[in-house]
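What follows is an incomplete set of chains from the complex, kept in their original frame.
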Amino acid sequence: MIKKMMHGNEACAYGAIIAGCRFFAGYPITPSSEIAEELAVLLPQVEGKFIQMEDEIASMAAILGASLNGIKSLTATSGPGFSLKQENIGYACQTEIPCVIVNVQRGGPSTGSPTMPSQEDFMQSRWGTHGDHFIVVLSPSSVQETFDLTVKSFNISEKYRTPVILLMDEIVGHMTEKMILPEPGEIEIIDRKKPSVKPEDFRPYENTEDGVPPMAAFGSGYRHHVTGLMHDETGFPTNNSEIIQKQKDRWKKKFDLARDTVVFTELTDAEDMEYLVFSYGSSARCTRKAVKIARENGLKVGSMKALTLWPFPGKELEKVSRGLKGIVVAEMNMGQAIREVERAVGKNVKVLGANRYDGESMHPDDILSVIEKF
Amino acid sequence: MQKKRFMITVDERLCKGCENCINQCPKKVLELSAKLKAYPARQEDCIGCLRCEYICPDFAITVTEIKGDSNEN
Amino acid sequence: MSFRYEIRLSGAGGQGLILIGKILAEAAAIFADLNATQSQSYGPESRGGASRSEVIISDEDIDYPKAGNVDFLLAMTQEAFDKYGEMTKNGGIVVYDMEMVHTPRQLEGVRVFPAQITELAIKEFSKPIVANMVALGIVINLSNILGIETVKEAIKSRVPKGTEEINLKAFDLGYEKGKELQGL
Amino acid sequence: MKTEIVLSYLRKDKLPHIWCPGCGHGIILGSMMRAVHKTGWKKDDIALVSGIGCSSRTPGYVDFNTLHTTHGRSLAFAAGIKFSNPRLNVISVMGDGDAVAIGGNHFIHAARRNLNITALVFNNYIYGMTGGQFSPTTPYKAIASTTPYGNIDKNFDIPSLAIGAGAGFVARSTAIHVPGLDDIIYQALNYDGFSVVEIISFCHVQYGKRNKLKTPLSMIDWLKSIALPIAAYEKLGEEQRRDKIPIGIFKNIPTEEYSQKYIKEIIDPNKSKDSILKDYCKAKLYDL
């Protein structure tokens, strides 16, 4: 066990290397650049490759190329770059190529407030690319969680052949605090499933029981075709509507089956709660503080922190929402996760937003003042 | 000198009848059939230059040298 | 009872305030086994402009990593003094660099210490860049929140190789200066 | 005889391909396969990458590790493949739109960076796949679906662009200059660094039909009339050059390849650096 002070962006770089990431392609952008900078130092030390590409589109493309070689790959960016990556993120969804994309959010839209914290990309992280697709989005609230969730991001991405987005906020990215690195053996590392059949029988988009087809690396003898067009089980393009439907239904099945293993939440002070504060990322820390103060003031407040943003933990939330007097959704934007909360709990529980979108970090008072409104 | 002889085969599943081979053959060996596929109308004129193979976008045509005893001078 | 101590280090980009923030946090969290967070604000994009580095030290988990009730303010520019002076909590401490802050205001309920920081760095080391270490010495002395050896360990682990000595010396000088200020 | 070789590299069950009867792209595909054959590379060791377009449908027919990516991004995907596993021989196939319209930035950066990738640009002077819009290579005054009154855009000269960006191997040929094309592609494949071959293809369906070149034959004749070897071209006066295209190898100088440089200058001196990560990375996590 090693204790180390680092900021969230560093922790992400460490988590990646330990998860087995050996390829990074990126383009600098505040407030994410330290992830690239750290990996430029670390990757060669473990015989990995670091490349700075000409832009974010190329970076996204490059990590997909590397992942097709069987190499775990990462890119990191912020809003403007994240928007540019969307087309190729969709390609990763369509072709089911594992990869991890970090978005350290800034205030937006556009160039916005590059050095100021925000959680404004909650919806985009799920819906940013065109076309029906599924994706997993995790969001850490501390340096330690950044490390842990980076490793988990790679594991999920490998296990389910899906891009995973690690949605960080500037506060977590740039905050320095203690991180504990578990012993090497203690960290679960998952690698993608490889084909066990003969090359000629290999179907790269086979409808397996768990919906996750095995994946062969380029150069491993399993020559196959990968395309962004809708394709059949063998990976070749199709216009056949039955096959198209089958492929999409398999995606749904895969994510339905995976759902419970990729949705992480933390519930605190829930036993007697009358109010619940729902939050994620750095807002969740602020929430913890607010809950403490509220309880000191005699209010029965509990909290739910979402570590997984998508699939949205609506089920978990719905379960604990029954009978509550109110739910506060604390987030640094004009109201995004609150939409999902409303959907999940229906009109039976009153839901209010505690929103901060002025470029400052959320303050416990922002939450407390909303609780008072119920 | 012994004149080489060639056999020309057209894979009809691949031929799209584009006439590239027909037009580029220096010896006018090839023609379009009623089924709109290339076929060797004058195989005996073929000099084995392979232009037809090179210019066929569909890998439908193959020219093979006929080895054997038919030694015409 | 648990404690939470908030230090705000404020001034301009390039003054090395983020570094001493990290040193403070590392001293507390790694070498003194407390909990600590360090965070900061930037100017436009990643460079230049005003700089604010905040360190929270506590014996408990630190929920909220931003300073709300500042116990200790270091102000290395006039702008920083003006902006953050008033936000210091009752009973708190403010230290400012006399070289940079020319019109300090009165702050009620707060102990305000003017100190020669940049001046000392230039005079003693001909290196204005070590002003941050001088300031760190003063902070440690006046705040009394961390042991001097703990902080020295952290300095050694954070400053560039080869510069340990001058940085430690500047720190010591600041620490002594702190004593002097206390004696006022 | 040659057809057999070509077919031995193709996914025969995917034929006939989608290209229109007579399309130049198919001719180039044949040439590519003969050139690959000459290298002796194993199919397993080749990755063929493309963008989107008629030309970019090539990978689907070829029995390598094949990748049909997004429009314009072929070289960026290829960079990830080559850099992460230099053992693979990487070829990138693109249309003129793919390579130098939307993909222009990746094109010039690939030329600058110098990973060992062979870029084959199937230039048919038009966006074939999307129905005949003009491209950055469409000739002056030509009619396309988006130049109903004739094209006024200046063209890229693809070899000049590649050279300006720093490419070490730059050549041009045409779909009809087979088997000479085979050799140029072969040399490009063999070049240790980034190599570009612009291959003038033809699209009688989208380009020809609007420009009095309705049939493959008329396009072939047109190409014959405009293409000539560099040396011959250089002997022409400026006026005579106007409608001619020089073909041949424009540049072929040795350069230092990027992934090798990275290994030599970045990985080798640093891989034994002491790092807390070492313990976590004892076992190589992947095996190339």
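Residue numbering begins at 1 within each chain, and the chains themselves are lettered A, B, C and D in the order written.
Methods note: contacts are C-beta pairs under 8 Å (C-beta built on N, C-alpha and C of every residue); 3 or more make two chains touch, one makes a residue touch a chain.
Every value quoted in this text rests on a predicted model; they were computed, and no experiment measured them.
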Stoichiometry of the full complex in this file, given that only one copy per chain type appears: A x2, B x2, C x2, D x2
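Rule of thumb we're sticking to: only the chains that are shown with their structure count from here on.
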Labels of chains that are neighbours to chain A and to chain B: D
Pair with more cross-chain C-beta pairs in contact, given A-D and A-C: A-D
For chain C paired with chain D, centre-to-centre distance based on mean C-alpha positions, whole Å: 59
Chain centre separation (chain B, chain C; CA means) in Å: 88
Centroid spacing, where centroids are CA-atom means, of chain A and chain C in whole angstrom: 36
Shared interface positions of chain C, touching two or more other chains: none
Chain A residues counted as touching two or more neighbouring chains: 4
Complex contact set, residues of chain D against chain A: 11, 14, 43-45, 47, 49, 52, 59-60, 63-70, 73, 76-85, 87-88, 105-106, 109, 262, 266-267, 270-271, 273, 275-282, 284-286, 288
Of all residues in chain B, those that touch chain D in their complex: 13-14, 16-20, 23-24, 50, 53-65
Touching residues (chain side chain C, partner chain A) in the complex: 21-22, 25-26, 29-30, 35-46, 62-66, 68
